[in-house]
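So the structure is just underneath, and the comments pick up after that.
Shown here: the complex without one of its protein chains, the others still in place.
And then chain A:
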Amino acid sequence: MRLRAILAFWAILAAMPAACAAGSAEAPVRVVSMNLCADELVLRLADRDQVLAVTYLARDPRGSTVASEAAGVPVTRGLTEEIVALKPDLVIAGAFTTRATVGMLKRVSSPVLELGVPADLDGVRAQIRQVAGALGHPERGEAMVADLDARLASVTPATKPLRALVMRPNAFTVAPGGLGDALIRAAGLVNVAAEIGRDRFGQVPLEAAALANADLIVVDEAAPGLPSLADTLLHHPVFRALAREGRTVAIPNRFWTCPGPQVAEVVARLAAAANEPGPRP
């Protein structure tokens, strides 16, 4: 077993320079994605036979916007042994996930592309272009960016700058300065999270959330399936009362999670909810 592993290891090392040299000239053909957000872009931008594996998260429709595309693609849990065994010529990873594996892959000078976390829409556009370029399909990246911009342009921003507060499971909110904050602003709304006491992870005490007196409370679309305390928090009587006043809007978490064309959907839904005539104070 050990001998074979060592042989495989050397085989990869030997193949590396060739792959790297080829990588700049032509498209990679053995792409492995190790991050849900990378999965979403890779599955949309690459040819199907370029993609060797994505993460197991990509198949979960609760968190992934590419669950149907990922259905036939092999998945990994991002463990070093899994990735090395696949002999990838391009690994796309998140800058903050599966760090141990990424460190190991870098040590064997495997070609790794690390994706940052964009903080605004320009960052989203740049990341789409970056991934498309690495996959050898820059024209698809341009098309995706154009599609995103067209969808954003078709949104009528909120006519009044309503105050919005995002509440996710476990009472997490969208902290100011991130992509979610940029999406709220793109919809013409004001992110209340900046005003209220929240910790550095963006967790808000329920009473602070209620007393913030937001015009619009943005909750996760009720996830079907078995319950958790984190989810039931969003069904607290305080939120039910606010929902009765027409102050809540539900947007599935998967649209917020990753930078991609789906973020336009968030902006559209936020703006639509804000422009909807309702019994709002």
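In this section, a contact is a pair of C-beta atoms (placed from the backbone, for glycine too) under 8 Å apart; a residue touches a chain by one contact, two chains touch by 3 or more; residues count from 1.
Heads up, the rule we're going with is that contacts and distances are computed from a predicted model.
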One chain of this complex is not shown here; going by its UniProt record, which of these names is it: "Transport system permease protein", "Sulfate adenylyltransferase subunit 2", "Peroxiredoxin" or "PTS sugar transporter subunit IIA"? "Transport system permease protein"
Candidates A:Arg30, A:Lys106, A:Arg151 or A:His236 - the one touching the absent chain: A:His236
On chain A, where is the contact patch with the chain that was removed from view? 62-63, 169-171, 196-199, 201, 203, 205-208, 210-213, 223, 225-231, 233, 236-238, 241
